[in-house]
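Just passing along the structure, written as structure tokens.
A protein chain is absent from this complex, but the other protein chains hold their places.
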Amino acid sequence: MKKLFAVALGILTAIGGFVDIGDLVTNATVGSRFGLSLAWVVVLGVVGIAVFAEMSGRVVAVSGRPTFDIVRERLGPRVGLVNLFGSMAVTLLTYTAEIGGIALALELGTSVWSYFWIPFTAAAVWVVLWRAKFNLLENAFGLLGLALLVFGVALWQLGPDWGQLWHTASTAAKPSPEPWPTYWYYAVALFGAAMTPYEVFFFSSGGIEEKWSPASIPTMRSNVLIGFPLGGTLSISIAACAAVVLLPAGIEVESLGQVALPVAVALGQLGLAVAILGFFAATFGAACATGLSVGYSIAQYLGWTWGKSVRPRDAARFHAVVLLSTLLAALVLLTTIDPILVTEFSVVFSAIALPLTYLPILIVANDPSYMGRHKNGALANTLGSIYLVIVLAASLAAIPLMIWTKVGTT
Amino acid sequence: MSDAIDANLELLDRQIVDHDGAMVAKVDDVELEERDDGRLHVTALLTGPGALGPRLGGAFGNMVASTWARLAGRTEPGRVSWSSVASVGIVVTLAVDRTTVAVDGFEVWMRDRIIAAIPGSKVLPK
Partner (left out) sequence: MKVGTSGLVALLVLLSGCVPSNPDTDTFDDKSLRTAGAALSQTRTVSGLLQTSYDGRMLRPTALAQLRYSEDSLDTATGAFTELNPPSARDAQYTRLSTLLGEAGDLVAEARIAVERSEEARYPRLVDRLDALASKLERLEGRLR
């Protein structure tokens, strides 16, 4: 019974924790401009992250070592360093976006200008990272993030033409006014949002914090294989709400308030309040995850003590990195840069960094000296290799598309 | 511990943990000595930017090593004598406590100068 509860908790946490500010903004923007014609990218991204999360989870459970540890061991310090720089830079950018996202959510709830919230949200995130236990963190925000299910409820309430929705999604029918390069730009952005690198570091480091062993593999798998896809449907429901309410009105999403508007239309004040709560939980949870991930990645490369299971003074460098990252994120946001713009850049740069993150995982998961009989089977390797090609294509296309479409504004 | 090991595969870049399982450092480099039988023996594990810099190579690696040397006030990298090593597996396990090998000057500095000053640093997260 307890085991069942643990499994259910893990799945629910994975669903609720799947959506962050990048997913919120990108899915809503895509829905408002492209309808569901890019839904296939979300599906692609969900399968991708499930495949690689399972691999890295298995690596942790079997070897007891987190991802970055093994990347450096297996691929050498130089490759490991490139991997580290790329991943850390993107994760830091994502961290900045998430903290900005929390401020935006608070603004929606209070009408107090988001800029004003930034110092408080950065400080609050840091205090939580300083004091809160890992389990509590993950479960609390994962469960609260389930508030975003309100988008599914709203979609149901709106009573859309389901046949029409299914048709646009399954045929990837791009609305004619939008140009093809912009379509592909948003495909890359959506893909980056679904497969953000920090999710894998957090997942694998979390496995150490929770002391996984080979016996944990089935639980880990159910979290990944049920949780992530259901989280993906959350993303699609956000896009669908935008497609049903905003697209016909010619409203293009540029701010978080517009993301929430369909919920207000469908469910009124209560629904809107739940949505805002969901925004807050999703962004706060993601901020904690990304903040920790910046620390995890560098600590695991350099061999420092890290993590939430030790007192802060016993992981001084790790906590110093987390503190410094938080300060840096806050400073960037205090330049009055639009948090939505930071978010847009973070998803595209995530797409660029994907090969750096995922290729090493595939290599390590195949290594019998770490994995023993748990090394990758044919399915994992086939899927992994296919994804490597996709991820490489997205990474290479990202910057040209960004330039060509002027960051998606054409 | 006299079997031949492939240092590259089994030693370099591995995590070093002490006999309690606490993290010590990474094996950033190894110190080798040629003995009378013509074979190379590992005499110590080297850690820290002073050891990693040269392995990273190029101008960047040199910069890492020399910056560290200036900050640390010495050029010899952190050293864990081979005699302290209990076993080599997925991690390198030491026979001693990490304070004995004392290669984590940066951690100690960070702890004492900055982290200890923040309230709650001694408290286990809950």
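Going in written order, the chains are labelled A and B, and every chain counts its residues from 1.
Note that contacts are C-beta pairs under 8 Å (C-beta built on N, C-alpha and C of every residue); 3 or more make two chains touch, one makes a residue touch a chain.
These figures come from a predicted structure and were not determined experimentally.
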Where does the absent chain make contact, in terms of the chains shown? A
Of A:Thr110, A:Thr171 or A:Ser369, the residue that touches the missing chain is A:Thr110
If the hidden chain were put back, which of A:Ala28, A:Ile226 or A:Ile276 would touch it? A:Ile276
Which one, A:Leu165, A:Ala187, A:Leu261 or A:Ala282, makes contact with the chain that was left out? A:Leu261
Subunit A residues touching the omitted chain (full complex): 107-111, 113, 177, 249-252, 254-255, 257-258, 260-261, 264-265, 267-269, 272-273, 276, 402-403, 406-407, 409-410
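Definition applied: only the chains that are shown with their structure count from here on.
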Separation of subunit A from subunit B, taking each centre as the mean of its C-alpha atoms, in whole Å: 34
If you look only at subunit B, which of its residues touch subunit A in the complex? 12-16, 22-26, 28, 47, 52, 55-57, 90-91, 106-108, 110-111, 114-116, 118, 120-126
Any idea which subunit A residues touch subunit B in the complex? 63-65, 69, 72-73, 76-78, 80-81, 130-134, 136, 301-306, 308-314, 316-317, 319-320, 370
